[in-house]
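One chain of protein is taken out of this complex; the other chains stay put.
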Amino acid sequence: MLKNTLEGKGRIVGGAVIVLLFLFPLFLPRFYIYLVSIILLTGLLATSLNLPLGYGGIFQFHHAVFYGVGAYGAALTITKSGLSPWFGFVVAPLTAALLSLIMGLICIRLSKLYFGMLQISLGSLVWIIVYRWYSFTGGDNGIHGIPVPNVISSPNSAYYFTLLVTLLSLWALYKIINSPFGSALQGIRDNPVRSAMIGINVKLHQLVVLVIAGFFAGVAGSLFIVVDTAVFPDMLFWTLSLEVLIMCLLGGWFTFLGPMLGAAITIFMRTFVSGFTDYWTLPLGILMMLVIFFLPNGILGYIEEKLHGSLIEQTVKE
Amino acid sequence: MDVLYTIFSPKLMSQIFVGLSRTVILFIVASGLSLILGVLRIPNIWHGSLYMVGAFMTFTISGAFGGGSVGFWMALILAPLGVAFVSLIAERSFFQHLYEREHLMLLLLTFAFSLVFGDLVKMVWGMEYKSVPVPRIFQGSIHLFGGLPFPRYNVFLLVIGPVVAVALWLIVNKTKVGKISRAAAVDREMVGAVGINVSWVFAFVFMIGCLLAGLGGALVAPTVNVSLGMDHTLIMEAFLIVIIGGLGNIWGALLGALIFGLAQSLGILIWPQFGIVFPYAAVIVVLLLRPTGLLKSTW
Partner (left out) sequence: MLEVKSLSKSFGGFVAVNGANLEVEKGEIVAVIGPNGAGKTTLFNLITGVLKPENGKVFFKGEDITGLPSYEVCKKGISRSFQVVNVFQRLSIFENVRISILSRERKTWNLFTPSAKLAVEETNGILESVGLMGKKDRTTGLISHGDRKVLEIAMALGGNPELLILDEPTAGMAPEETSHCIELIKDLSGKRGLTILFCEHDMEIVFGIANRIMVMVRGGTIIQGSCDEVRSNQAVQEAYLGGSDAC
């Protein structure tokens, strides 16, 4: 009984949030619209990371590579090829997914830590090539003033585009997690040996999840171009990868919306703390420490545990 | 004879020596990282910050002593010790409580520390570049191989490198603590069961590893602009070196640093714009051929 009411309440809250998100441009100033756009796409990035990380148990240490490659892929397609900009938005996730496939094939035969390390090496190579190839990628300046299609170039329309794409992507990811594939994935996370013993080809499933994660990271990358009309090499740097990891952990890496929450908190902190002082990484570091020691399952994870706990009490009483 | 001279041209040789000096710094930092990773199983991202702190402390200490040779030597001794002290406090207060948990948590904790220290350095030293003067005896260059100048300070580095390597080898292989830590790297519980206080061994190892990071920073200070952000690039390189060398293997760190340093300087010689890509490519080649590293790891 209680579970149903919780789900019911959850749906109402969720619906209200979505309606609110659609209404934002009517009353929020431009800066906040930009901020929410950034939160949405970063949240998507974090959720895409959480697919292999929290649901698959794969320690994807350098997820930012796929985000950056997606963004650069779109930017370069739009600015260098003569093709329609919309084409760039298709190229972005596909390139990211392809890179994910290649890297996955190379790294997947290795166990956890070595997988992460090799990924970092490959990612660093990509970063440094982008960083040095000034003539093609703009080097450490990146590329600015990317011409986005007019229909989505104003701040509000960019926002709605981002909102729509993010909601669609989240819906797709949610479906995947609740599918048999998602169940198998969670099994692999909990016990790969057991999974193999019930007939699951572990490596193949992991490879597929990496490609999916790469794809949606690429989507997030192309959303960034819409919102910001620029790309920078920093989008490929390992510090971003770790920040995205933090977002997943902060919000709750065993929950679906945790990463989105983590992204929101992190970005809020960065924006508002740096309004007061130059030193915003320090509070983030301290927040991380608090989460690691006291909330290892993240904020949503903690809330869920509390609710689950009271659920069990209710069922025992009934 | 002429052929040999063309192949081993002065330019090439001097690039090789430059590469070797860079190797020394990379080795010192990477060996500390490797030690911590091999024995404590902590991927210590904080290592980069400690390197940076070592460099900044060198700036301050050498300035406090007048900026001359005395200042440099004092800094070379005090900066690493200061870093070691800080690391000990951090290990006892924070890290030791997480040993039972997943590597990911430890990694993220070290990342949190590096975030905090990144700002702390900014607060204490400000945002501008700092310069540390080269001590008098090492100023100037000696001339090698057909007249190309090679900075004396780099010669100093080429001497210090092997000294540190040998000292480290002695500590790890010949002292009691070293032997215990090697055993603990392989089987933590057994060592504890035999009645040895593993906890303090871990603290000691962590301290030595971080001291090396500080030492690397102190040594590099006179040769570069001491600036914010030096932690980020270095930690990435140090990690790659540790991985290709073999986790926990000091000689592996040396080998990795050699490959990395030489690939970089030779790369720049061959292809100036992208020379810096060579070490990363070399790392990938090594990892494809031997994913667990060139030399034996302790895992």
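The letters A and B name the chains in turn, as written, and every chain counts its residues from 1.
As a convention for this text, a residue touches a chain if its C-beta (ideal position, glycine included) is under 8 Å from a C-beta of that chain, and two chains touch if they have at least 3 such contacts.
Given the structure is predicted, the values throughout are model-derived calculations rather than measurements.
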item: Displayed chains contacted by the hidden chain, counting the whole assembly; value: A
item: Sole contact to the chain not displayed, among A:21, A:94 or A:202; value: A:202
item: Selected residue (touches chain absent from view) among A:184, A:213, A:247 or A:300; value: A:184
item: Absent-chain interface as seen on subunit A, which is shown; value: 175-176, 178-184, 186-187, 189-191, 193-202, 205, 254
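Quick note on the criterion: only the chains that are shown with their structure count from here on.
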item: Geometric centre distance via CA averages, subunit B-subunit A, whole Å; value: 33
item: Partner subunit B, residues of subunit A touching it in the complex; value: 59, 106, 109-110, 112-114, 117-118, 120-122, 124-125, 128-129, 132-134, 237-239, 242, 245-246, 249, 278-282, 284-286, 288-289, 292-293, 296
item: Subunit A contact footprint on subunit B (complex, rising order); value: 43, 45, 94, 97-98, 101, 103-105, 108-109, 111-116, 118-120, 122-123, 127, 232, 236, 239-240, 243, 273-274, 276-277, 280-281, 283-284, 287-288, 291-292, 299
